[in-house]
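Note that this complex is displayed minus one protein chain, with the remaining chains in position.
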């Protein structure tokens, strides 16, 4: 029962503990600088590990293929999301575009938790998936913006800022930078820092997910803007996007672990980098909608059900 | 010379370093978010370890007995403390009740330091003592309040808030939650997170006690409200309460380690959870009194003398 | 190629990543409390390690000699720096004195990075060098002040404050305190805390240097006060001071590792403790000058070129 | 020119554990909207404090923009507790945009 | 006695991601100098928020001392965006030293 196994992992249980504490209105809380520090740590750690793995496995044409596919997904996934958000959830153009940008992008924590679970299930994803994730983070913002406002409505200054956001966003830089460092140093020189970045990883992830449980549930409790149609899409979109991701993985002939990771990237929605970019570029869109959908609905769904599901399905679909 | 041994442990020496630095008015200081993060970490770590231990040792009737005894102590210890505070320290009813609440409750850091020292002395306490500690944290607040104000003076809203404080206080939730997680995952699934929560424990405790030394000594330096009678009680109360705790442990037939831990819980006084609750429920009580007594007198006394003392006595009393 | 080796270490690469991110104006940033926490951690860790080493190697007359030489360097190095800053960089008396104080003092991070690199190159410095560093931190402030304002211009109150700064500065207290703790506990009692203070060291240093790269490059970008003459001195001074340090090491007959560490202490410039002291004691001096020179020029120079250089030279000069 | 309206700003220094209580009192006086600012340290009649995480009762600064009537109502409500809770209150006139909000 | 001058202080509560935009707007209105204060939590028409690192759009408080004309110019510039950006603005008279600076 690998799915059940996943739910009994301490990482998930700390997420549940946080969510229950917030639901019961406990005053438990994680200091904001700790939350930010842990997220920097997680990004550096997975970047490094991915780079070291690629330094051993070598560059393969597959790496380029998957990177291209990932970026294409990030650009394209907002399109269908937009249609569903307009048609089913009845959002206006502006908010639909804003939400779509989040679902085209990725959630780093979802990816990290999925990698951890996949590795424990014996199907570790390829190291280069970290780089793919970094590449998938921001293209969706462009599609989302064009959907929300139509092309040509961006001033030159705004376009510059958007491009900077896409290319130089802190998490993109840290993920790709750590990946390149891992690539450059290789396994031997990684050893002295492995205790912090490998041995400590799962334990620190527990603390981070405790906080994410608190934050996601508080968001859910306070989200006035969320109606059942949006909540339903917050569950449907990861299923649809995840299925598309799995399909692309099958087309590319990926192994189960790597394919499952791509599926989870497609299924996940950003709630850190994209909200900040969208708040700036689409100030009239309602953060209450896009943050609640991605953080309070899709994120817990992926952690609790999406990951076990993909662990079950990937080995069947990808062989 | 186990007592001397205890004082030479790095954990205690960092506490002394912090106290000396503050006494000499050095500008050394620990960022507040680090202090809070370390305290979250310590609670998660001891909760987990306790849970994993119980998952191996199995539930025993003793666990229930000690839990009941612990809660009874938390409810009852404020009574004698109140009498001494009124009679000897000449505090008014209000402040005596407020201080009594602190001495009925527990200090998590004292417990953690004691567990560490007991374990190194070869008499590790039972894992379930973490749960007992969580249960002992808040009942004392109720007794303290009733003593300070008489029953019937609480409005319904206040009673609700108090109950929430008692049951859903952040540290109670985190301690019990981590304990249950440890219980659920057991030893095998604990392994991947053990490097953070076990291997790193004593080292991080050093940093935390450095900060506690700074804070306790600064409190002592700045406490205008403290007179010699209160200071004397700050030393007498842990001795009396610790003796009572040891007596209860003997009645229950506990082993030396577990009994010593119960004694230290009885001897210790809260300076994190209870002050916040009391500030809200007894706004007219003087924080200068209850914080100074528990943090600046009793806490250092327990760390420096109480723990070595109980390590000496417990094996003699409990066999 | 040990020099090239040094540049490929993850520690240095994270520094470069930070610098590049800041140069490209990425919004990557490290929370301020994490930066301060890491610096506390690094000081406690190297203090402990040094103390434990001395507890094994025993006290030697050399320890006292090198301590005296270090303090003498800290007092004396500002003199030549002052002359160069006045003559070549054309700074007024006040700013020249302020900058000189920084170059007589030391950079803890530079020392830590150098120790790490020296140890990996097989020439670990003696443990007591941590104590020497702590002793070198503050004397330079006195010389710098006298140079800037002439003697006799300090009021009694100011002299008291200065002395307190010199003796009780937080980093001096933590370094010497941890050193003494390490000395007291020795190798066996150090074991339980070694996972945090030794095993985790290099990995956490990576995160800290990522932040230092960001901060140094941001400082460089925003430093309006810096002209090419000051920048040139920011490179010349570490070379000159480092050479003097190496000379003193040769006179004292130090081994290559210990001598290299003394040279790096002489070559490095303070950018944490001294700026705060100088801002208070010389309010009319321009922080834009002294912070930019020490942090944005000398620090990166030492990390990227100074350390590899001394690793090459020390074994040739000291045998 | 953009029109502004004269409203009141009320800043209240309060112990962190009492913050929720104050927010309730303000809401009861119809001052629902507010912001809370961190405070680092201070010195008062009860001595010095510094927000170090423990060992002290830390403070926050409650800030609200509202109209005269509501601020007066809040002060009325707080009056019996100002002394015992050690509240430090400052009220002053400010010009606001979108005056109908406040 | 030290001479003081009457100037304006303008405090603007703004979403953290919009801070750079506001700084640009202020600079365009010749209010180049400013300070940014942290804000911990708040409650407005769009609900409650708390700066927990993620999950919310955190706020900052932009504070500038300047003269009447420049503050008016800034308000003029901000006018079209005040509603959509949810800016909470307070302007008030203060006495400053070194009046020529502001």
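By written order: A, B, C, D and E. Residues from 1 in each chain.
The rule is simple: a contact is a pair of C-beta atoms (placed from the backbone, for glycine too) under 8 Å apart; a residue touches a chain by one contact, two chains touch by 3 or more.
No experiment lies behind these values; they were computed from the predicted model shown.
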item: Left-out chain, listing which of the shown chains it touches; value: C, D, E
item: In subunit E, positions touching the absent partner; value: 1-2, 4, 7, 9, 23, 32-38, 60, 65, 92-98, 101
item: Interface with the unshown chain - residue positions in subunit C; value: 29-30, 32-33, 35-36, 39, 211-212, 214-216, 218-219, 222-224, 271-272, 275-277, 279-280, 283-284, 286-288, 291, 295
item: For subunit D, residues in touch with the removed chain; value: 13, 37-45, 59, 61, 72, 75-76, 79, 82-83, 87-92
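Going forward, only the chains that are shown with their structure count from here on.
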item: Subunit B on subunit C, rotation in degrees - Cα superposition, rounded to nearest 5; value: 120
item: Most distant chain from subunit D by Cα centroid; value: C
item: Geometric centre distance via CA averages, subunit D-subunit A, whole Å; value: 39
item: Residues of subunit E engaged with two or more neighbouring chains; value: none
item: For subunit B, residues that touch 2 or more chains besides their own; value: 29-33, 36, 195, 200
item: Pairwise chain contacts, counting only pairs that touch as defined; value: A-B, A-C, A-E, B-C, B-D, D-E
